[in-house]
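Structure first, commentary second.
All protein chains of the complex are present and in place, except for one that has been dropped.
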Amino acid sequence: MKSITVVLLTILAAGGASAADDPEVQALLVRMDDLYRGTASSHGKMTMRVKTNRFQREISMEMWSEGAEKSLIRILGPARDRGTATLKADQNIWNYLPKVDRTIKVPVAMMSGSWMGSHLSNDDLVDSSRFSEDFQCHAVQKSESKQGFWLLECVPNEDAVVVYSKTTLKIRANNEIATEVTDYDERGNPVRTMMLSEIDEISGRLYPRHIRMVPNDKPGEYTEMIYDEMEFDVRLPEDTFTLRSLKK
Amino acid sequence: MTTFKMAWRNIWRNSRRTLVTVAAMSLALMVTVNYQAIMTGLLSSLEGNILDLEMGDIQVFAPDYRDRPSIYSSVDEVDPMLETLEADGYRVTTRLLAGGLAASDETSAGAMVRGLEPGREAEATLIHDHVVQGSWLDPEDPRGIVLGAKLAKSLAVAPGDEVILLSQSTDGSIANDLYEVRGVLGVISDGTDRAGVFMLDEAFRNLFYFDGGAHQLLIRTPGDVDLGTAVEYLRGLWADLDIQSWRDLLPTMSQMLDSAAAALAVFMVIIYIAIAITVINAMLMAVFERVREFGVLKAIGVEPGRVFRIILIESAMQCGLAIVIGLTLSLPLLWYVSTVGIDVGRLGGASMAGMAMDPIWLGVVTPATFVIPVVLLIFMVALAVLYPALKAARIQPVEAMRYQ
Partner (left out) sequence: MKGTSLTVFAWRNLWRNRRRTLLTLASISFGVFLAVLMTAMQDRNWADMIDLAAKIGAGHVTVQHPDYLETPTLTRTVTGLEGIAASASSIPTVVRAVPRISGPTMLATAQDSFGAAFIAVDPAQETPETLSVLEAIVDGEMFSSADDKGIILGARLASNLGAEIGDRVVYTMTDKEGEMISGVARLRALVRTGAPTLDGGLSLLPIGALRGVLGYNVDEATQLAVFIDDQRRSDMVAAELQATLDDDAAAVPWHRQQPELSAFIAMKVGGSVFIEAVLAILIAAGIFNTLFVSVMERLREFGILMALGFTPSRLFRLVMLESFWLGGVGLVAAALITAGPYYYLSSQGLDAAALIGEGMEIAGVGMPPVMKVGLFAKSAVLITLGAMAATLLAGLYPAWRAGHVEPAESIKAA
């Protein structure tokens, strides 16, 4: 799975330098990369809906990002969680907990735990954004027309820090946006699928307003993220991604 | 009657020999009584520590809890179960279980959070006795928590310090709150030492927004009910729950205790053999040395059966005397080993298969403490006396005179 920051901020693509033997796939990857190259910063608001067999919850949040390495997410509601914030800087995550007024660095042992009760783990937040370097992609299905889809199969390189055996991307030919991303385990079974829809355009950038993540081993469960507001290339105060601003 | 009188007079005729023999038997009895008490204590403390502090005799879970521990897998409708159990003489406590992160100002560590009601818990476990710093949970103090020894050390906290607990609530939100360390436990088990966080049932429910029954029921069987029978009975009552004896939950531990019991039995046999040698040695000497005297008895016309009886009665009298003296003398020592105990570890905090072990061997006195040594003593004396007695009864007077 691509870094969730990347997912949240819609820069979902198979990345620039992804190696592909097939020149056509290579060209597709390059074009997708070009589309998002130079995304310096972003700011947006979104609603996350988590449906599990145990609970259902809806969280609204505001977030800021700079490149793929830094991001800050602050919970706006519900009231009980308001003010809770997550800062991601490089490979580390800190959570600010307003109830106890403390900032806690998420330890290694909790990285695989759920983030805010969703189907995303803390690991997903920091998960390597080196997708571009770490995978070898080839086209399983090519689209001749603009209406069709490309189906890419990306296999992680031997030394890529990725647990999945492969990831498939379903890419809409007309706008070259991925609409379905599926991760597979070593036995070739799908582990989870992410569906992206309601493609919108802001500042010349395409992004899906609606992202839905479905874990394959838990039927009926999902996590949905819906962008309410989004802006790119915003000017952010220098101290945005510091522990101090986490507490604000 | 005259045989008795004769025997009684006989044993005091050579009072020195009688005293030596009785002293040997008394010493043997003293040693065995105390040894028996210590071994019983050791065995019950081996089991006791685990059962009293950690396991209970029987545990009840929701069917899927042990395979996939989850805060949602709880045993519901607990109250009627508690009533049934208590009506049947079982003692029981409920525990709420969840994983999380404990954080101090310094650092953080993984935590196994356990919510319980102190009043009920005290009925079934002795964990409240194992607080080495500060104090145990108090229903009046919902912010108080008690930590495992290693957890407190790795968080660098002591009673009075603040600890944050962080986890996921049942509704998916972040469970987090600030607590004060009330107490730190001694060595219990590897898991508890490393990660155990105990809090009030009510505090647990508030932290996790948990309103289910309980994740674990910890049951102590009445003394007269066999563990296997109890498990069968409870499984009959609640067929849809996962009901396990501690032996099923900790097979290695259970096996190990059995082998420790076997090892103790071997030690026991060794000591009893050594005792037997001492007693038999004394008795053989005492009787063999009097063969000549018995020859005289026969020479004056006492029939073999009577000689045999006299010897047996004499030995029985000496033995009886030894029992009175030995048991009386063993009482002060017994008091010592059962109250102060014998410290065989120098550092404390030893563990066996991840379970706490007490380095102090404390004696436990049961009827068996006295009955087994006494019965064995009688048996050994009988064994030691029969052969020389038979020999003396059968001996020809002339031969006896030559006998050394």
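Note that the chains are named A and B in the order they appear, and that numbering of residues resets to 1 at the start of each chain.
Operating definition for what follows: contacts are C-beta pairs under 8 Å (C-beta built on N, C-alpha and C of every residue); 3 or more make two chains touch, one makes a residue touch a chain.
Bear in mind that the values here come from a model prediction, so they are computed numbers and not experimental data.
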Of the listed residues B:Leu126, B:Leu237, B:Ile270 or B:Val296, which contacts the missing chain in the full complex? B:Ile270
With the full complex in mind, choose from B:Ala7, B:Val31, B:Ala98 or B:Leu234 the residue touching the hidden chain. B:Val31
Out of B:Met6, B:Val20 or B:Leu241, which is the one that touches the chain we can't see? B:Val20
Contact set of chain A toward the excluded chain (per top definition): 90-92, 108-109, 111-112, 123, 126, 128, 156, 158-165, 183-186, 191
Residue ranges of chain B at the interface with the undisplayed chain: 16-17, 20, 24, 27-28, 31, 35, 110, 154, 190, 252, 255-256, 259, 262, 267, 270-271, 273-275, 277-278, 280-282, 284-285, 288-289, 342-354, 357, 359, 361, 404
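What we mean here is this: only the chains that are shown with their structure count from here on.
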How big is the gap, in whole Å, between where the Cα atoms of chain A centre and where those of chain B centre? 58
Touching chain A in the complex, chain B uses residues 72, 101, 103, 108-110, 164, 166, 168-174, 176-178
List the residues on chain A that touch chain B in their complex, please. 50, 52, 54-55, 57, 78, 80-81, 84, 95, 97, 99-100, 102, 104-105, 107, 109-110, 113-114, 116-118
